[in-house]
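Only a single protein chain was left out; the remaining protein chains are all shown in position.
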Amino acid sequence: MLIVMTARATQREIDGVVRVIESLGFRAHPMPGVTRTAIGVTGNPGTVDIGHFENLPGVAEAVHVTKPYKLTALDLRPERTIVDVGGARIGDGSLAIIAGPCAIESREQAFSVAEIVQRSGAKFFRGGAFKPRTSPYTFAGLGEEGLKILADVRQKFGLKVVTEALDESTVDLVERYADMIQIGSRNMQNFTLLRRAGRSRLPVLLKRGMAATLEEWLLAAEYVMAEGNYQIVLCERGVRTFAQHARNTLDLAAIPAVRRISHLPVIVDAAHGTGRSYMVTPLARAGAAVGADGLMVEVHAQPEQALSDGAQTLTFDEYEQMVNEVRAIHKVIAQAGVKFAKNSG
Amino acid sequence: MLIVMTARATQREIDGVVRVIESLGFRAHPMPGVTRTAIGVTGNPGTVDIGHFENLPGVAEAVHVTKPYKLTALDLRPERTIVDVGGARIGDGSLAIIAGPCAIESREQAFSVAEIVQRSGAKFFRGGAFKPRTSPYTFAGLGEEGLKILADVRQKFGLKVVTEALDESTVDLVERYADMIQIGSRNMQNFTLLRRAGRSRLPVLLKRGMAATLEEWLLAAEYVMAEGNYQIVLCERGVRTFAQHARNTLDLAAIPAVRRISHLPVIVDAAHGTGRSYMVTPLARAGAAVGADGLMVEVHAQPEQALSDGAQTLTFDEYEQMVNEVRAIHKVIAQAGVKFAKNSG
Amino acid sequence: MLIVMTARATQREIDGVVRVIESLGFRAHPMPGVTRTAIGVTGNPGTVDIGHFENLPGVAEAVHVTKPYKLTALDLRPERTIVDVGGARIGDGSLAIIAGPCAIESREQAFSVAEIVQRSGAKFFRGGAFKPRTSPYTFAGLGEEGLKILADVRQKFGLKVVTEALDESTVDLVERYADMIQIGSRNMQNFTLLRRAGRSRLPVLLKRGMAATLEEWLLAAEYVMAEGNYQIVLCERGVRTFAQHARNTLDLAAIPAVRRISHLPVIVDAAHGTGRSYMVTPLARAGAAVGADGLMVEVHAQPEQALSDGAQTLTFDEYEQMVNEVRAIHKVIAQAGVKFAKNSG
Partner (left out) sequence: MLIVMTARATQREIDGVVRVIESLGFRAHPMPGVTRTAIGVTGNPGTVDIGHFENLPGVAEAVHVTKPYKLTALDLRPERTIVDVGGARIGDGSLAIIAGPCAIESREQAFSVAEIVQRSGAKFFRGGAFKPRTSPYTFAGLGEEGLKILADVRQKFGLKVVTEALDESTVDLVERYADMIQIGSRNMQNFTLLRRAGRSRLPVLLKRGMAATLEEWLLAAEYVMAEGNYQIVLCERGVRTFAQHARNTLDLAAIPAVRRISHLPVIVDAAHGTGRSYMVTPLARAGAAVGADGLMVEVHAQPEQALSDGAQTLTFDEYEQMVNEVRAIHKVIAQAGVKFAKNSG
């Protein structure tokens, strides 16, 4: 932490701040400058409330320096994490494609989509059995019945199943039927759920919250890791801004930013990240190009009849075209020597 | 819903859209204009996905018209809700003051603050026993031990106790010891928790999410009400924006906006809404002036030693001065005939 | 500036950074910590590009410490500025009310509003002769004809006239007819205009840009002051966020924040800050309560027929009621000893 004094701060005030720092067990490093003095603080484990200092006499501001995340940080664990999802890998330099309907609606619907997903060569199937919906009056998923359909998809098509859990009891169910637990944006700071996922044997797909900073996102992953589950894939899915032409503003700069500070793989959800089907393929291409470890999209035989999120769902033809394009882009950047899975970020 | 055709849409495309509308069981109202045609849609219960229409040939855009909230809406339930918290009321035209430490740290700490809160004439005591913390490495509250201290505060000082629950099992505990269940910003769309609160006999304080629109906030309340609990107080606590001079940007326009469309009482959290103690009193005054039904603030004998949120906490002297100021302002606007609890909003 | 090294930075990398700092003529202050080293930099005049350091080997990040504004800063000029507008004062502890129509439409319209403004005891009349409009197809003001009407209002009603200038040539005209030059949000970083205003003998009302940080806003004022014009009033008018219930999100925390770091007076525009007439009075009350030096509102005999911004304009009755309420609130906080114009902020 760094404490900056006002230009008019007296020596007495500076000494006072030093005393408070030392009384809390830290070391103080005063640095007199041309117009004002700054005081470095070391020895703090990153949990000190900045406000303790900002209200002291003569203090202009206090600035956090040490980052509070530990297990997720690249500089403390330099080897990149490769996540194993039922035998398929995310983060190994390949481009993982996770596709499927927004919600599981019926066996027929799930199987028709799974066939297309399998045929495209994708290894991961997504589909919601428990859907967090903004309104209590909309379709909230088939529940365990949906999970059973997902388990059948896994068996019949050999796809790895990724599906969302909403709370401790749905984690229990998801563990029984699926290969990876998805934690949605609205639950990114549902710490009870994060801790439960941290005690699971399944890997976790952790979506970024709608207004989450990178630090908060990594700290959410830290909750999972702190319980012992190190198999986490981060998922950028757009943040909320003033811009209204898309449902969310997909923040692709988050991909290189995460890669620079964390060893965890990170993918892009081009469906929720845009909310409009005509944008999904261009932004999926952009996700591949920016260097994501994977992409998540939604596919449906008849998007306009989907029970949820039809507006951001690809048809079968659009999906197959999209897969071809993102694969070709991934190949280009792999050949160009872009470092995905290496430490240099 | 209103569907707007492009300027170049053919009659055939317009007829196609009308057919889709009618096939879904709604009525279509085409309105030819100077440069383009719009088509009104009626008979829809507010749950149709706008995307069904936006991708049809000739459609420029589709616009939602009917609001999806029902139980929370003023025009469907014109009488304003008065919430009863253990015998004390919020939303009856008085200015409710909810004060206390951020977290319960010890019996001594809680009692020392409660004495000041009681002396100020406030009726509600706040204090966290379960704290949702961004980092897994910070103090997360005393748990049930904290609830017991809160119950003692209630008994000894006659204050009504408001405290946060994080999940179903902490709701069980909060119900045993407190008068009102607080649902925090990070949990505003934790639908499992909202449904559980909806089955409680206690009133609910529902904080706005960090990036929640008014509609999402009211729909979160709708989740609680849909389970049968109509005793809800909304709490504006700042939203996340680009502005960095405060921890959040307190959106006081939300108060008249809520009042115009909903019958629920709404209060202002000037502590979390600013995150800096020097701003708390000015913004609490602003909250009283804008017409809020109450204010929430944090008080501590020695804010700089508080285990959480010290930076936004008032000292005893600051708190007493603040209470005097907001009461005087509330009196002024009450005398000026500002309509708090009446229908005219 | 503070440079934070990664946990894995070598001594050689640390020495390298120190050398770069010294080669640029600054002093380096290395501070070894438990897990990493930070290096303080002093002697820099605040204009060094942080990026010079962030890309050096071993550097995790660089943090600005010294603020780049000088003339606007409270700690370098501790006496609060009182701005003289044609003999009337802003920033002296009184509550300045600046009212009038959005745009000057005709002599009759201006006079009818001016009569109400004068009768209310307000001293300042606002009205646009040059209107910056988002679309090139909308009414853009009467131009010099509008300025002449404003000059007549000044003469007949004794009100001080505040009106917007858009560029160097309109500053020339405004100087001829008005008492104060308004610089609008869209022009907050129009540096040519700011410099021209800095060479004017008239005081300047500087509105905050739609996405301006406090620092950028003060630096815009710094442009005016750097040319020699120290008579500046800042005006908070809402910022752009995801929230859609108001046209802008009025950021009232900016008032105490400005007061803490700058000696310039600051007022609140409750009309543009909300964009909806039913919100104007509640937010004007909040502006008075938060401690602003003044308020700006729009008034029109028949808002629904105004040529611009009718949606945020008060009727005469609403205006008079609003003035009574904000005056009563200002009196309360003045009596409560809130320090407006004093250094303690």
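Structural remarks
By written order: A, B and C. Residues from 1 in each chain.
Everything that follows uses one rule, which is that a contact is a pair of C-beta atoms (placed from the backbone, for glycine too) under 8 Å apart; a residue touches a chain by one contact, two chains touch by 3 or more.
None of the values given here were measured: they were computed from a predicted structure.
Contact with the chain not shown here comes from a single listed residue; of B:R8, B:K156, B:R176 or B:R199, that residue is B:R8. Considering the whole complex, the residue from B:T72, B:T241 or B:S262 that touches the absent chain is B:T241.
Seen from subunit C, the chain kept out of the figure touches residues 20, 45-47, 49-52, 54-56, 68-70, 132-138, 166-168, 186-187, 189-192, 210-211, 215-216, 219, 222-223, 226, 239-240, 276-278, 303-306, 308-313. In the full complex, subunit A contacts the hidden chain through residues 211, 213-214, 239, 241-246, 249-257, 260, 273-274, 278-279, 282-283, 285-291, 321, 324-325, 328-329, 332-333, 335-336, 338, 345. Taking the complete complex into account, residues 2, 4, 6-8, 29, 31-36, 38, 40, 42-43, 60, 63, 65-66, 75-76, 78, 240-242 of subunit B touch the chain not shown.
Assume only the chains that are shown with their structure count from here on.
Multi-chain contact residues of subunit B (touching two or more other chains) are listed as 211, 239, 278.
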